[in-house]
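There's a structure below that I have some questions on.
Every protein chain except one is present and positioned as in the full complex.
Presenting chain A:
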Amino acid sequence: MQNKMAGRKDIWSAITLGILLLYALVLVLPLFTLLKESIFKDGALSFEHFGEFFGKKYYYSTLFNSLKVTVAVTLASLVIATPLAYIMTTFKIKGKLYLQILILISSMAPPFIGAYAWILLMGRNGVVTNFLSDVFHITMPDIYGFSGILIVLTLQLIPLIYMFMMGAFKSIDNSLIEAAESMGYTGFKKVWKVIMPLMVPTILAGSLLVFMRALADFGTPMLIGEGFETLPVLIFNEFTSEMGGNAGFAAAISVIVVVIALTIFLLQKYITNKKSFSMSALHPIKEKKESGIKNVVAHLFVYGYLALAILPQLYVVYTAFLKTSGRIFVKGYSLDSFKAAFTRSGDTIVHTFTLGLIALFFVILIAILIAYVTVRRRNAITNGLDIISMVPYIVPGSVLGVALLLGFNNKPFLLSGTATIIIIAFVIRRLPYTIRSSAAIIHQISPSIEEAAASLGASNLKTFFKITLPMMLPGVISGAILSWVTIISELSTSILLYTVNTKTMTIGIYTEVIRGNYGVAAALSTILIAITVISLLIFFKLTGRKEVSL
């Protein structure tokens, strides 16, 4: 009874085709140009770029670096997020509601601010480093390189797996646990033999997301990696190298990154399909008040994690209010950094808002339309659209940036250097997430609501605008806020695409950190964090929710 409208030609067919064409132009064409650039040299088919990459240690070591970082971050996030989610589900923890919100906020703050914060604390001239060597004469191990990237990315990405796990824990019915207990499974055995197997699909899905993020992350290794280069950093350096960037070589590295991401993505899909099952809990697991050592350890774990995740960023905010002299912080407090930020980088704030809001508009519009046709008009074409729209999920931001620049460098599609190209990048990078959340909303609306409208004589478009859209709106608005937060913290694509006229706050912070203007960087970071936190608080207020799904 589900294929009622399938095959019928209506306004939605036209909309589907229109969006498909748009995708062909702004995503498929650039990605093909990227592929072409990587395998052609001087007009002839050649794998020289790939040969060069795998021939020199300096290049191929970045591949190992990236894999090392990605695997380590994924494992570390899992190891910390799993007990965190378990404790938050089953233990009574003081101030749980606020902890939940803080965990989410910590995940939405721009990742490279975390890197910057750790440099301020534990870098060569960091406060903690200096304190320890002055007072205790201890020399701290170096924060730069692999360990720094691992710390920053892990802390950043734990909340992602945590959120997945919280959802899954909620769908485990308490009776399953009680049944296991009645059969003699208690304590650690219960967790390991009963609960964890139920979590396998969730762990896989969450790990994939973390893997993709860690693989694609550009800002963190760029700031804190120093000699430890990862693939996205290499792509950026090769493409923008001052000795005349090597587009073909950057394209070849990009292709390698996409192949890795695609392999992992398909592997995860394959395993998940084999292991998938669905649960819904009539009686979710209830939290229990524990006492004694268990209770203390649980509290220490949760609060300890949160302190590590949040305090560094708070320190950045703190430094924004310090007096500066030139590039160094001096005693006393002032708002000079903010003044400097507004006078020197005020336009970046304006750009962030204008570019972000325009992108947000298109993200919402296109996501709703795509979600609608893929849910309500399932056929080969809408399936194709669904797949294409998910491609950016596995294409790292820096790769997309290179692809867009290569694709739109010539007439008639000369877009490089325009605001349009940045908006396009923002929109296609964010769409996969927004489409998923919009589709989830449409799935909750019974098709018979639309049939009722049709039976009363309303046309397809009228039904959509008068009935379906208003019903979707609350969900769409909360989804839009999350999109907004992620758009304004985007760095890896815009750093390739920006010009003076389209420089956003994230790029502003990045360039100020690189230049060593820590005061201005801190002030801009503070403003960005403030916008993020305020947006998220509005989100929590509007939805009444304590969780976020990306």
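Simple rule for what comes next: contacts are C-beta pairs under 8 Å (C-beta built on N, C-alpha and C of every residue); 3 or more make two chains touch, one makes a residue touch a chain; residues count from 1.
The rule we apply is simple: contacts and distances are computed from a predicted model.
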item: Among "Cytochrome c-type biogenesis protein CcmE", "Fe(3+) ions import ATP-binding protein FbpC", "Pyruvate dehydrogenase E1 component alpha subunit" or "Succinate--CoA ligase [ADP-forming] subunit beta", UniProt-listed name of the chain not shown; value: "Fe(3+) ions import ATP-binding protein FbpC"
item: Omitted-chain contact residue, chosen from A:Leu21, A:Val259 or A:Ile449; value: A:Ile449
item: Chain not shown: contacting residue from A:Pro197, A:Gly346 or A:Pro470; value: A:Pro470
item: Touch residues of chain A, complete complex, unshown partner; value: 1, 3-5, 7-8, 446, 448-449, 451-459, 462, 466-467, 470-471
